[in-house]
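The complex appears here minus one protein chain, its other protein chains still in place.
Read from first to last, the chains carry the letters A and B; within each, the first residue is number 1.
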Amino acid sequence: MNRLFLIMVFLGVPAVLVGSIIHLSDIPIFILSCLTIIALASFIGRATESLAIVSGPRVGGLLNATFGNAVELIISIFTLKAGLIGIVLASLTGSVLGNLLLVLGVSFFAGGLKYKTQRFGLHDVKYNSGLLIFAVIVAFIIPEIFSQTMDDSATLTLSIGVSIILITLYVAGLFFKLVTHRGVFASGDTTNEEEELPEWSKKKSILILLLSTVAVAFVSEQLVHTFETLGEKFGWTELFIGVIIVAIVGNAAEHFSAITMAMKNRMDVAVEIAVGSTLQVAMFVAPILVLISLFMPESMPLVFTIPELVAMVTATLLVINLSNDGESNWFEGLTLLAAYLIIGIGFFLL
Amino acid sequence: MNRLFLIMVFLGVPAVLVGSIIHLSDIPIFILSCLTIIALASFIGRATESLAIVSGPRVGGLLNATFGNAVELIISIFTLKAGLIGIVLASLTGSVLGNLLLVLGVSFFAGGLKYKTQRFGLHDVKYNSGLLIFAVIVAFIIPEIFSQTMDDSATLTLSIGVSIILITLYVAGLFFKLVTHRGVFASGDTTNEEEELPEWSKKKSILILLLSTVAVAFVSEQLVHTFETLGEKFGWTELFIGVIIVAIVGNAAEHFSAITMAMKNRMDVAVEIAVGSTLQVAMFVAPILVLISLFMPESMPLVFTIPELVAMVTATLLVINLSNDGESNWFEGLTLLAAYLIIGIGFFLL
Partner (left out) sequence: MNRLFLIMVFLGVPAVLVGSIIHLSDIPIFILSCLTIIALASFIGRATESLAIVSGPRVGGLLNATFGNAVELIISIFTLKAGLIGIVLASLTGSVLGNLLLVLGVSFFAGGLKYKTQRFGLHDVKYNSGLLIFAVIVAFIIPEIFSQTMDDSATLTLSIGVSIILITLYVAGLFFKLVTHRGVFASGDTTNEEEELPEWSKKKSILILLLSTVAVAFVSEQLVHTFETLGEKFGWTELFIGVIIVAIVGNAAEHFSAITMAMKNRMDVAVEIAVGSTLQVAMFVAPILVLISLFMPESMPLVFTIPELVAMVTATLLVINLSNDGESNWFEGLTLLAAYLIIGIGFFLL
């Protein structure tokens, strides 16, 4: 399997490069890019895993989420530059939904097929669920509702204020977790780590992580350019492409690492990847994009469409409810996947 | 008391039969039907209780919910056939509200007057609350919100998709509870079951259960025909009749059994009846009706009115919050009843 992914990377990246130069038609580029990203994601997953073994589950999880979302941030900046604000907001929504429902759902499900009940730290759950409610239910809903009786300038001011508050709280949260309350979060799957050896050395892991991230960023950009054609060919709306397609491909890295961890019964790391990545998108990537958009021709307010917001809010409530006992099983995973499917059909038909 | 119910059944059922043949006016039929159903409900309750003692609390609870909702399913199919989609959706809403707020509320309250604090299994609570959020908050809200910017055909497609997903997850949930994670749910009120003896034999219980269910179905149908007249006479809207009247009478069986169990301090069974019945309505009866309606002159989308949806969502959040510690007392029961009263007044005035 790993050998196959290696071949896919060494064939896929040059192929996409050549394809983009010779202006290959969009459908083969789309398929090539998807496959290459999935292969690259496996490398990112393995490199992160090696690093995680060396650095402990928390830093490993953070690394993962960071490398997954660096890609998204880069793609979004290009999209913003092209003035496609709707697609940026849709892909942020898709990231939140994809991580909360799809990545966590597959992790719970796949892990649950192997282990009857899997456990993860309650302190992390508590921290994560508080911030999920804060970000999705307070910081996303308030601008949405209040903007309905505001003019555009006030809406933008509110968006900027909310963005700065989100970033500040996100940074304060890191300080809380890594400095003032470090010991509290240190527990978890100690039983599993005993004799596990990293696949690659620290140095090699970091190198592979960096190279793969750059390659993913390049391939992803080619992928984005095929979306318009795809919409026309298959009758997909921009909303569906942003929320579903970008989310699945753009979160392939988190996806791969989270499931790998879940199947090794290191559910702490899997949850940290899925929810940590969600929080990073909601509390860091989204507000940063609002602030960056101020220097672009068209500014982006932090105002989602009603279906986007409702999907994120219901997904958040479901995830918090299912995870708040620090246990998971295959049926909880299936419930999350069912929710993702319902929301996916909804966006497809919209 | 049991003797009185016996007399009511043996007088009531023939009386309703005769009344429907000689076209008795609607008000006496309404009163007769209600009384007969309540009496029949007591038999269903006692038969289920006997079976529950023989088969354990879980299967007993499932039996109860099934027999209560078989009646509802039959009534709804007749109503669908008459093209009264609004009343079907309203009575589904009423079933959810009636079970969550009224049945659970009276159980908590009546049981709480006798016992200071009553306990029920946390694993059941967790399973139930996850599915309640999934069904009411994801599967009911998404079609509602998304349908507002969709045409009728897309709305129906979405409704069909959501319905199939709901039924699939419901069946997967039974598989989870009864097969893969059977042991997890087996605990509970073992202390109370010690030497309890069933009132009737297994055979006799099943016979009474079947006969009573058939009788309830017949009487309920007569009851439904009186609703139009009642609306005119008393100024009740169809929404109020569906949400409140159908809910109270249609859930008389669950009502009776749940309270009986609560007062015997078998709160596990009482909660299983109330919430299990809610889940069966939301995840099985409602989607089955959507699918059945496809073969009828007018199809029914899974789109409630906004007041119906808001009432179900707020009720769900309240019940999950009150039950998530696995404990109940009279004040929690009163809180649920107060919520039911507020929603009831709302529908009455609408």
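To be clear about the criterion, a contact is a pair of C-beta atoms (placed from the backbone, for glycine too) under 8 Å apart; a residue touches a chain by one contact, two chains touch by 3 or more.
Computed from a predicted model, the values in this text were never measured in an experiment.
Between the chain not shown and the residues A:Lys81, A:Lys126, A:Lys204 or A:Lys233, the one that touches is A:Lys126.
For chain B, the list of residues touching the undisplayed chain reads 116-117, 306-307, 310-311, 314-315, 317-318, 321-322, 325, 329-332, 334-335, 338-339, 341-343, 345-347, 349-350. Mapped onto chain A, the interface with the missing chain covers residues 126-127, 129-131, 133-134, 137-139, 141-143, 145-146, 148-150, 154, 157-158, 161-162, 165, 168-169, 172-173, 176, 180-181, 184, 320.
Here, only the chains that are shown with their structure count from here on.
Copies chain A and chain B of the same sequence differ in orientation by 120 degrees, per CA superposition (steps of 5). Separation between the centroids of chain A and chain B, computed from CA atoms only, is 40 Å.
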